[in-house]
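Excerpt of the complex: some chains, original placement.
For reference, chains read A and B in written order, and residue numbers begin at 1 within each chain.
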Amino acid sequence: MSIFDFLDLLGTASFAISGALFAIKKRMDTFGVLIIAFVTAVGGGTLRDILINADSITWMSNINYIYTIFIAVLFAIVFRKKIGYLSKSMFLFDTIGLGIFTIVGTEIGLQNGFHPIICISLGMITATFGGVIRDTLSNEIPLIFQKEIYATTCMLGAVTYLILEKYDVDQNINHIITTIMVIIIRLVAVKFKLKLPTFYNH
Amino acid sequence: MSIFDFLDLLGTASFAISGALFAIKKRMDTFGVLIIAFVTAVGGGTLRDILINADSITWMSNINYIYTIFIAVLFAIVFRKKIGYLSKSMFLFDTIGLGIFTIVGTEIGLQNGFHPIICISLGMITATFGGVIRDTLSNEIPLIFQKEIYATTCMLGAVTYLILEKYDVDQNINHIITTIMVIIIRLVAVKFKLKLPTFYNH
């Protein structure tokens, strides 16, 4: 298993845990928790695979994704008292997933020969769309439209990845640098409540 | 026309009727009723076809699906006073669709050589996703996250189908047994208000 595959499964596990904790808080039943964990974890990658017209959807051709999600949901249910009500835990898992999936999506865009702007879009779609589905299904306005520079963090990560790639930085090192950078940017953004401007005037 | 094709059209008609009744209750206009009936009936199969990267989407290559939906919507509009305000009717059509589409999706998964867990997922996606879109478009939290063991029923049906298939039960008999079983499980579940556990503690 390459670092790439490992990161993809780690991102899947992180998003599955964050999705499961979200569903538990919403008082969903066992299956609701499983389904929300599932769509949060695979939603972004699925849309990406459909958009690039991939031969097969990642989680359908590699059963390890399903096993990873089952284990992650079990983990979330068992340790929910320790991790669940600390919104910091949910935030942490969500941020790790965000960093990893941004890279995974951008990288797959590059491998398929897309324009850099499309690669960045694919990185953002991979990283954020699972959460968008989760929020939409739960009848909430997606976080991405409200939270502090959620999407911006994602875009900065994708741009960093493309620049390092261009300067021939070793891919494994690039993966690790970019992931850590996304996590730091988001932590800083939340800590200092950084916000992008809005344009509404009375 | 094989039993398989017949069941698929019957499931489509059932979901179209349940979708149309839903939209009439929501006081939507003629076109709203038609569109909600349409997405409820074909939404699950469409996502399934996209996920397995099928050459064509079922309702696009076989015009009978569209005709079936038109007739079902007409039926729902004409007989709405007799069937519409009896939520039992809507529930019945929804359950028939659920049973049939679970099998159709699981079977298509098998035909495409997917892992059993993926086949079960495809059965559940085919059966529930139309309703999920219907509820999301109508700005409600999807039934699947609230109703008594809706998704569980679906999964039990898919598992039964796979087991009977494994023991070489004649496919037509398997279709009928599994459909009836799904309908009975759901009736029993609703009758006795069976519920899965939730995990939220204060």
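We adopt the following convention: contacts are C-beta pairs under 8 Å (C-beta built on N, C-alpha and C of every residue); 3 or more make two chains touch, one makes a residue touch a chain.
Everything numeric in this text was worked out from a predicted model, so none of it was measured.
Asker: Count every copy of the one sequence in the whole complex, not only the 2 placed here.
Answerer: 3
Assume only the chains that are shown with their structure count from here on.
Asker: Once you find the CA centre of subunit A and the CA centre of subunit B, what distance in Å lies between them?
Answerer: Spacing between the chain centres: roughly 30 Å.
Asker: Considering the complex alone, what residue numbers of subunit B touch subunit A?
Answerer: 50-53, 114-115, 117-118, 121, 132, 136, 139-142, 144-146, 149, 151-152, 155, 195-201
Asker: What part of subunit A is in contact with subunit B in the complex they form?
Answerer: 23-33, 35-36, 46, 50, 53-57, 60, 63, 66, 77, 80-81, 136-139
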